[in-house]
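A single protein chain has been omitted from the complex, and every remaining protein chain is retained in its original position.
And then chain A:
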Amino acid sequence: MASKAKAAKFDAIKALESIEKKFEMVQVLNEKGEVVNDEMMPDLSDERLVELMSRMVYTRILDQRSISLNRQGRLGFYAPTAGQEASAIASHFAFEKEDFILPGYRDVPQIFWHGLPLHKAFLFSRGHFVGNQIPEGVNVLPPQIIIGAQYVQAAGVALGLKKRGEKAVAATYTGDGGSSQGDFYEGINFAGAFGAPAVFIVQNNQFAISTPREKQTAATTIAQKAVAAGIPGIVVDGMDPLAVYAAVREARERAINGGGPSLIETICYRYGPHTMAGDDPTRYRTSDTDNEWEKKDPIVRFRKYLEGKGLWNEEKENEIIEKAKEEIKQAIKQADDTPKQKVTDLISNMFEELPYNLQEQYEIYKEKESK
C-alpha cells in the first residue's frame, strides 16, 4: 500500500494570496463624489482643488479638440486621453517644478502642465523637431515611443537627482501592457537597488491596443510587481483624482526624504481608441463596458464633490472650456506659423560638431535648399 503523501508544509497558493491582499485598490472619492476614506484625504486648499478641476476639464477639452483636429488632418499622431484625467492630471498635480517627467506617448498632458508650450505639443503630434525643443528649466523629455524605455531612463534621472542632492523626483508613466516589458522591470529594480527618488506610475487603462490587461500577466495587480524590486507598490482608483493625488504625493515625499522609489498602479479607462491611426475599439470592447466606465468618470465625480463644497459651478466650467478652446486655437496657429523643417536643420541637430559625412551632406542639401 502506498504511503500517504505528507501534507505540504508550505502552501504556495496561500503565500500568493497573502501578497495579493496587500494590493487592494484604495479610493477617496466614490462615483457619487462622496468621501469614503477620510484618512487618505489629501491636504489641498480650496484654491488648489479648483485648479485641479480646471486642469482636468481643460485636458478633456484638449482631447476632444485634438481628436477633431486630427480628423481634419491638422494634427498627426495622437493618443486619446479622455477618461484618464484623474490618473494623468492629478498625479502630475502632486509633482513640483523641479521634478523631472519622463512621459510615454499618451502622457502629453502631463508635460504640457509641467511647462511645455501647447503649440510644441501640437508640433510633436505633427512630427516637427521644434515640438521637442524643450524650454530651458522645463524638466521633461519628449513623449517616449519605445514602451518601457522611459522606465530605465527614469532610474538614471532619479540617480542623477540623488547624486546632485536635489529634493526632487523623476516621474515616469507607462500603461498596463508596458508592465510586461523587460525595461519596466529593470527600471524599477535599478531605482530600488540605488534607493533613487523615482515615482513609477502604471496607468492601467485595461487594454494595450486590443489586448486586455488579463492577457499581459496572471498577476492580479500590476502594483504587486513592485515586490520583485523590493519597493512599495499601491493600487489606486485611477478615476478618483484625490486618491491618485494622495498616493503620488506620498510617494514623492518619501522619495525626496531618501525613502527610494514607488510603483503606483492607477485603475482607469480610455474612452477613445488607442491612437487615431485607425484603431477601432469596437473590435475588442463592448459598449456595456464603455458605459460602465463612463459612470466612473473622474470629472463627473470631482464636479459633484466640488459643487457640494460650493467651489464649482457651470459658469466656472464654461469659463475653462472657453479658455481651453481659445488657447488651442492660438496654439494651432502658432504651430502653423512654425517654419518648415529642412534637411540641413536635421543634419545640424545630429552632433555638436558634424563628422565629415554630414558636413558633405550638409553642403549638398544647402545647395538644394537654395534653389
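FYI, contacts are C-beta pairs under 8 Å (C-beta built on N, C-alpha and C of every residue); 3 or more make two chains touch, one makes a residue touch a chain; residues count from 1.
Simple rule for what comes next: contacts and distances are computed from a predicted model.
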"Alpha-ketoacid dehydrogenase subunit beta", "Thioredoxin", "PBS lyase HEAT domain protein repeat-containing protein" or "Cytochrome b" - which is the UniProt name of the missing chain = "Alpha-ketoacid dehydrogenase subunit beta"
Selected residue (touches chain absent from view) among A:Val28, A:Ile61, A:Ala82 or A:Ala170 = A:Ala170
Answer key for A:Gln153, A:Gln216 or A:Thr344 versus the chain not shown reads A:Gln153
Specify the residue from the set A:Phe129, A:Tyr271, A:Tyr284 or A:Tyr365 that touches the hidden chain.
-> A:Phe129
Pick from A:Tyr105, A:Phe122 or A:Phe190: which residue touches the chain that isn't shown?
-> A:Phe190
Identify the residues of chain A touching the omitted chain, counting contacts across the whole complex.
-> 100, 129-130, 132-134, 141-142, 146, 149, 151-161, 163-164, 170, 182-183, 186-187, 189-190, 193, 346, 349-352, 355-358
